[in-house]
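Excluded from the complex is one protein chain; the other protein chains are retained at their positions.
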Amino acid sequence: MTARDRILAAIRASLPTPRPAQDAIAAEAAALLDAPATTRPPLAAPTLAGAFAAKATALGTTIDAVPDMAAVPDAVRRYLAAQGLTASIALQPAAALSDLDWTGIETHAGIAPDEAAALGVADWGIAESGSLVVHSGPQTPVLLSFLPLHHLVVLHETALLPHLEDYASRITGAPQPRNAILITGPSGTTDIEGSYVRGAHGPGFLHVILVTSTG
Amino acid sequence: MSAKPHPRVGLFVTCLVDAIRPQIGFAAIQLLEEAGCIVEVPAAQTCCGQPAFNSGDDADAAHLARQTIAAFEGLDHVVLPSGSCAATMVHGYPELLADDPDWAARARAFAARTHEITSFLVDVMGYRPQGRRLDASATYHDSCSGLRDLGVAAQPRAMLAEIEGLQMHGLEGNDVCCGFGGTFCVKYAPISNAIVTEKAEAIERSGADLLLAGDLGCLMNMAGKLHRRGAATRCFHTIEVLAGRADGPAIGEEA
């Protein structure tokens, strides 16, 4: 017998027979998600943007709202200048970003191990927790979210979802990416005496550029 | 509230109160009678069996469970001046006798009419002490079994609030174990000592004259540590104070 067979046999030996039908199990699992509002925290503010901002800023994420995508390069320039960084940034290789007018800012596609700043686009934002969701893909390297010290993220207000379950229902049945990443604040650690330090291995700074246009 | 204004109540005095501090037993009888109960003290009682239960000796624990259930048969309620002994009866007895066809139902019925005394006085009898006065400050330790297994928290405090002149001080870590744990305190004495040392420090910081609690085991542990440290804190079972008996010797004081 393989280990697989032995493990499954040992498990079945302790469970009632006959084993329940798959659809009965599925119904039971679905019932465990009923009335989610009774088992999750309410949003921190009446609007999705307000709730997202309340949670995200409490974690040290900074937010700059801009009216449309065309205003993103200026927001990046503002941020880099305010942080005392040179006007240079690694861009996620997505047309939505590379097509913008980056006059005055050096942009590049590769991400250096000690990259100072990188800009990406979030697939969704989650109001409940102030999280950004990034799916890996051909135009979305995972490391763009982890190597830079300053991680800048474009988030469309229209991509805000109320709760974690709303994101889960968006991806149910869809092809899964290699990585689906929920980013909730800058990297941090409390491993030395419980004292909180930012920028453990991932970005020490997380800056959201919230695009408020509905277009 | 109880259906009967004068229920027949069996007092299980507990082995520690029997041997170490009989005053607590007499305070219990006094309060129960003030509350309108007819109190009986069945002679066939010894120990609830907790030392065996917590040592994994289920055979002896089950024997004592049957003996105790039989001794208190026919009474409306069983009342104990101890949260941990009461919890043994309320939760332990049905568990011990669950597979015994002759005793499982009796154990469940017994558990249903068994109560820790302060919760019985307040929740079942609607009792509040009247006309009691004690010019002192006190702090209260929530003994773990009473608090977590039986929900004893508000009841003793509600009754203590009725005593004129008694100032209650908060206790840092009031719901943290004192390190007694029955046989734990002798089997793992150095660990128990470290725990009760922190407890004694918190009690001393509270600045209260008196330490009150609802379990004599915990009280002996804390009082013994406070005395060893030379602290002036005096220790009483909550019901001694409620019965107006705090003018006598505290735990460890000679009459």
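For clarity, chains are labelled A and B in written order, and residue numbers in each chain start from 1.
Methods note: a contact is a pair of C-beta atoms (placed from the backbone, for glycine too) under 8 Å apart; a residue touches a chain by one contact, two chains touch by 3 or more.
In this text, contacts and distances are computed from a predicted model.
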item: Chain left out of the displayed complex - its UniProt protein name, from "ABC-type xenobiotic transporter", "Hydrogenase maturation protease", "Transport permease protein" or "Lactate utilization protein B"; value: "Lactate utilization protein B"
item: Contact footprint on chain B, counting only the chain that is left out; value: 13, 15, 17-22, 25-26, 41, 43-47, 49, 51-58, 60, 63-64, 67, 144-145, 148-149, 175-177, 179-196, 220-221, 223-225, 227-228, 249, 251-254
item: Positions on chain A contacted by the hidden chain, ascending; value: 2-4, 6-8, 10-15, 19-20, 22, 25, 28-29, 32-33, 36, 38-41, 55, 59, 93, 113-114, 129, 131, 136-143, 145-147, 164-165, 168-169, 171-172, 176-195, 197, 199-203
